[in-house]
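Just one protein chain is left out here, and the rest sit where they should.
On to subunit A.
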Amino acid sequence: MTKCLDPVILNLWHPIGAIAEAVPGGVQDTVLLEERLSFALNADGEPVVWRSRPDVQGPDRVPAADRLPARSTYGYVWTSLGSPPAELFPIPEYEEPDRRKLNAATFGVNVSAPRAIENFLDMGHFPYVHTDILGVEPHTEVKEYDVEISVDRDEILATRCRFFQPMASTASDGGADVDYVYRVPHPYCSVLYKSSPVDEARRDVIAVFLQPVDQEHVRAHMLLCVLDEDNEDKVIKRFQQTIFGQDKPILENQVPKRLPLDPRAETPIRADKSAIAYRRWLSQKGITYGVIPVAA
């Protein structure tokens, strides 16, 4: 497989690991866009990222030529193989002091990043893949919702999404419609807002940041930013890990693994409005990595 030649993807910020899981002084090796990278936190707790080389064993003596842009945002180390923008997309809720912020999990998945994003945006699979948790038969309908591509923020926004969830809140034993809002502010990242079971006026925030290892493999980093004062970290994490564990075998059985952008490659239905918008948005950006572009 050839290494990434897609300028849009090369110039993005990409997540490569959770700060909370970095061992002080320890070097972690990973792969981003088929390049071997290493990263570590320096004495000030700032991330340092470099192209791996056997003679560099720590963050202090990395030759300038091998050093890569680095930032610490939303609890992760981010880097880029090109010239990244000054800022990463905003998640204002992350700054709210009463929220719990956790890396729920980092999962390796044998699929392209765009296939994983589409799955994150999809509600129709809840009764089949997340049975009795996020959905249950016979409540299978995906009701009409709205999708827009915001030109000034350059992101996809799906609103008025509702889906029937069994045990929707701890307060009632029956199921009910739960509200969702989805954002895709980055080709390989998506942010979900979901009705909070503890505060009617606010929403829990769950984000997935995909680290493209290559065109057909990702590491999925799951950020939680939720209103929950009762449960232990491991309980909150376990719930998301269960959900993700159910998605993984489906994602790994999608053929082809790269996302086809030709509108005639697969059969969309109205429930797939957000996915259709996402595919168009990737096409308009001219993205070629992790997708099968429309034949010229």
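Assume a contact is a pair of C-beta atoms (placed from the backbone, for glycine too) under 8 Å apart; a residue touches a chain by one contact, two chains touch by 3 or more; residues count from 1.
Just so we're on the same page, contacts and distances are computed from a predicted model.
S.K.: What is the protein name, per UniProt, of the chain that does not appear here: "Pyruvate ferredoxin oxidoreductase", "2Fe-2S iron-sulfur cluster binding domain-containing protein", "Arginine ABC transporter permease protein ArtM" or "PepSY domain-containing protein"?
M.R.: Its record in UniProt gives the absent chain the protein name "2Fe-2S iron-sulfur cluster binding domain-containing protein".
S.K.: Looking at the full complex, which residue from A:Glu46, A:Asp60, A:Glu141 or A:Asp154 touches the chain that isn't shown here?
M.R.: Among A:Glu46, A:Asp60, A:Glu141 or A:Asp154, only A:Glu141 touches the chain that is not shown.
S.K.: Which residue from A:Pro127, A:Pro212 or A:Gly290 sits in contact with the chain not drawn here?
M.R.: A:Pro127
S.K.: In the full complex, which residues of subunit A touch the absent chain?
M.R.: Touch with the absent chain occurs at residues 118, 124-125, 127-129, 137-142, 249-250, 253-256, 260, 262-271, 273, 276.
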